[in-house]
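Apart from one protein chain that is not included, each protein chain of the complex appears where it belongs.
Up next, subunit A:
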Amino acid sequence: MAKSALLKSSIAKKYWMAFTGLFLCLFLAGHLAGNLQLLVPNNALNFNKYALFMTTNPAVKILSYVTYLSIIFHAIDGIMLTIQNKKARPIGYAKTDGSSSSFASRNMAVLGTLILVFIVTHMVNFWAKMHFDQNMPLQTITVEVMGQKQELYMMTNDGYMATAQVAKTKEEATKTGAQVYIKNRTEFYNTQADVKVGEGYKDLYKITVAFFKHPKYGLIATILYVVAMGVLAFHLLHGFQSAFQSMGLNSSSWTPKIKLFGKLFAIIVPILFAIIPLYIHFILK
């Protein structure tokens, strides 16, 4: 009895909604901290180092799987709750008056669906490229050596390698006689000995800047991103404090503080997220 009560009942569904929702709020805060590095001038290398850490560190990996699961669970649970809620009123009212509740609280399912669409497109644009794109560029820097400009690959062991010496594939290397070729997207291999000599950074910074500065789609991407953050703000405006109520945490001393914090979180976090593409599109040279 007690076990099924924690999975199937109406209240249990709300616990899970609240629990996954609050975890995703933590994720948002962490994700924001990472993204804000994009606002620091000349920070491409640090940002790419951070991106490498976030995609390879085992602890972060576990955390990211929990995040994927939370998103999926939050969405499925939300859909199930919404279906049940629609069924609970088969015949609607001819006239309704929304004055007794807030816009956000009445539209959490719609707002959530829009956020899910955003998450999917966002993951296709950045996450999938980072994880699977075979043509993901590696980070380079341009230096002047004796009056001549030279492009260098930055390496994870703090070394560097001239891009002119590196072939894209082994076949290309044997044709051109390049000493080094790239294997497995990021690894530098010595052509003759066929041993790994180092590794480059995936240039997520470049991908991100190119995405929001795209001559054709950069502006629309920036606008859609900002709109999505607006949707997120409304979702959080109700969701944050609502999660505490669902978990049974409501008291005359704590609830006003939770509500205030939730409001600040719901407004500040999406604004900070939205500033980044605006900065890249309109200000960054």
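Everything below uses one rule, namely that a contact is a pair of C-beta atoms (placed from the backbone, for glycine too) under 8 Å apart; a residue touches a chain by one contact, two chains touch by 3 or more; residues count from 1.
In this text, contacts and distances are computed from a predicted model.
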When you check the chain that is not on display against UniProt, which of "NitT/TauT family transport system ATP-binding protein", "Sugar ABC transporter permease", "Succinate dehydrogenase/fumarate reductase iron-sulfur subunit" or "3-isopropylmalate dehydratase" does it turn out to be? "Succinate dehydrogenase/fumarate reductase iron-sulfur subunit"
Of A:Tyr15, A:Phe73 or A:Tyr279, the residue that touches the missing chain is A:Tyr15
Based on the whole complex, identify which of A:Lys129, A:Lys213 or A:His238 touches the chain you can't see. A:His238
What does the interface between subunit A and the hidden chain look like in terms of residue numbers? 1-3, 5-6, 9-15, 81, 84-85, 87-97, 99-102, 105-106, 108, 238, 241-242, 245-252
